[in-house]
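One structure below.
The complex appears here without one of its protein chains, the remainder shown in place.
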Amino acid sequence: MSAQPKLKKVFDRPQCLKDVPYHYCPGCHHGVIHRLLAEQIDNFGLRGKTLGAASVGCSVLIYDYFDVDIVEAPHGRAAAVATGLKRARPDSFVFTYQGDGDLAAIGTAEIVHAANRGENITVVFVNNAVFGMTGGQMAPTTLEGQVTTTSPYGRSAAEAGLPIRVTEMLSTLEGTAYAARVAVDNIKNLKKAKAALKRAVTYQQKGWGFSFVEFLSSCPTNWKMTPEEANARVGKEMADYFPLGVYKDVRAN
Amino acid sequence: MARRVMIKGNEAIAMGAIEAGCRYYFGYPITPQNDIPEYMSAAMPKVGGAFVQAESEVAAINMLLGAAATGARVMTSSSSPGISLKQEGISYLAGSQIPGVIVNMSRSGPGLGGIHPSQGDYFQATRGGGHGDYRTLVLAPSTAQENYDLTMDAFDLADKYRNPVMVLGDALIGQIKEPVELKPYRKKPKPKDWALTGAEGREARLLKSLFLADGELTVHNWMLAKKYKRMQKEVRYEFYRAEDAKMMLVAFGSVGRILKTSVDILRDKGKKVGLLRPITLYPFPDKAIQEAAAKSKLLAVMELNTGQMVEDVKLAAECACPVEFYGRPPGSIPTPDELAKEAMKIWRKGGLK
Partner (left out) sequence: MSKVEVVSERCKGCGLCVLACPKKNLSLGDEYNAQGYAYVKFSSDGKCTGCSFCAELCPDMALRVYKQEKK
């Protein structure tokens, strides 16, 4: 053994994420998803021109973590708020970060119409199949049979319908330019998630229109599972009903 | 020399807004204010701004919130049911201290009601309207000229206090066609050191209304309360033939306008009747009411509703003189003669000679 081998730091936190602990529960995917978005903001050098619309859900405190300009939208309205941000400052990078209650329940109209107008914004949609923040009630994305605090006998298709597949739905709109569903439950999926986010940001940077990335995400706390079990559920039950993949990429060659 | 034009009240609002630097407009159609979005849809692209026909009033107010967060001057307009839908957004604007101008060319309610002029939204406008302990500045024009002037002022006030400002009119104020002097806007708006413009070379900025840490929200609410107190100095009103009035009529907006003619009719008959017309409904002209109560024998409040502003007049008059009320639910526009007759009923009932 001769000289000490040279070590190079190959993984560190993105610069536009503040060095503070998250308030998220152990194993919650919100943390990874934040980081992936922050990496792209760094990657494209966008920190100085980013405007974020925070939503109401577990991720409402996103502004405690991202070192970029942020406005808090009322529950469900982030896509409308982002429309205003982008129209007033077309050269900014504008994103929303919304949960499934926020985007697919109370904010359905806003997301559908922002997509349909082809707003040149990037939407990060975190689908954890529950209302996390308010204590685990049923969401429009809750799986059939899934027990939540407001579907104590399991979600019934007869009474509550079946879960909404938002990425598929938005992909039918002409205004949606890019739409993908990804997960961060294993390294393979995480790499695809990175690529999807990168593509989404590219879309906005090039002015190619509305870009949308849905993350299947875990909520160990409200699913009443260990982080490992919840992580596994994302890849199995969730991905079974919500297939991963790129649904729309209008500029793909 | 300012240009004089014959325009509708609604157009005067749109033109005043653009003159004051409004470059973004978001709205959803509803009668009787459609001239405003129609005008803005044509004008915004020409002045380098943007017009978006939103999917709802809820979306429109939140688009306003986003655009205004960047420091731009932004307006939305609607009429009563649509204004109800905007209330959550207005509350967020107040809580996050984001300025914006909201026009309510109110119609009659409750519910779908009708499109007649009405003053049924007085409570909603002056009490905050949405959830939480907040206030919006409320301006009540009564002519097309005032629509133009007050809309310009609304933008200045919104910026000055970082607060939503409402312009409250009704079908009459919006539809009436009158000559308007298009005064140029000469002020130079101050830079906004809170606006979201991207954090290049500076610390990131945040606009929010959520305060979770112990005691934070109390501090925030006290700060807002102090601001609302400072706003009191923006109070505006008009006295009309009030000098020696034994009976002072009190009315705002369309009724205030009609009553000027009623006062003339009554004065011609030798009755000493005057008019006090609040122009700001929040802040409410308490002192002017007190002044009127001190020098006349009777205050007579008239509204196109069954009694809303009269409560504020009574509070302000503090029993210094009797406060009578004539209210009229929506359905038709009262004529000056009709209101003069109603005024005379109150006059006689009050034993005035």
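We just call them A and B in the order they show up, numbering each chain from 1.
Definition applied: contacts are C-beta pairs under 8 Å (C-beta built on N, C-alpha and C of every residue); 3 or more make two chains touch, one makes a residue touch a chain.
Since we're looking at a predicted model, the values are computed, not measured.
Colleague: Considering all chains of the complex, which shown ones does the missing chain contact?
Modeller: A
Colleague: For the chain not shown, which residue from A:L7, A:A158 or A:A252 touches it across the whole complex?
Modeller: Per the contact definition at the top, the residue touching the missing chain is A:L7.
Colleague: Tell me which residue among A:Y22, A:F44 or A:Y241 touches the hidden chain in the full complex.
Modeller: Once the missing chain is taken into account, the touching residue is A:Y22.
Colleague: Footprint of the hidden chain on chain A, which residues?
Modeller: Residues of chain A in touch with the missing chain: 5-13, 17, 21-22, 24-32, 35, 184, 186-187, 190, 220, 226-228, 231.
In this text, only the chains that are shown with their structure count from here on.
Colleague: When the centre of a chain is set as the mean of its C-alpha atoms, what distance in Å lies between chain A and chain B?
Modeller: The mean C-alpha positions of chain A and chain B differ by 40 Å.
Colleague: In their shared complex, at which residues does chain B touch chain A?
Modeller: Residue positions touching the partner: 23-24, 26, 50, 52, 54-56, 58-60, 62-70, 72, 74, 88-89, 92, 96, 98, 196-201, 204-210.
Colleague: Would you mind writing out the residues of chain A in touch with chain B in their complex?
Modeller: 47-51, 53-54, 60, 63, 66-74, 77, 80-89, 92, 109-110, 112-113, 117
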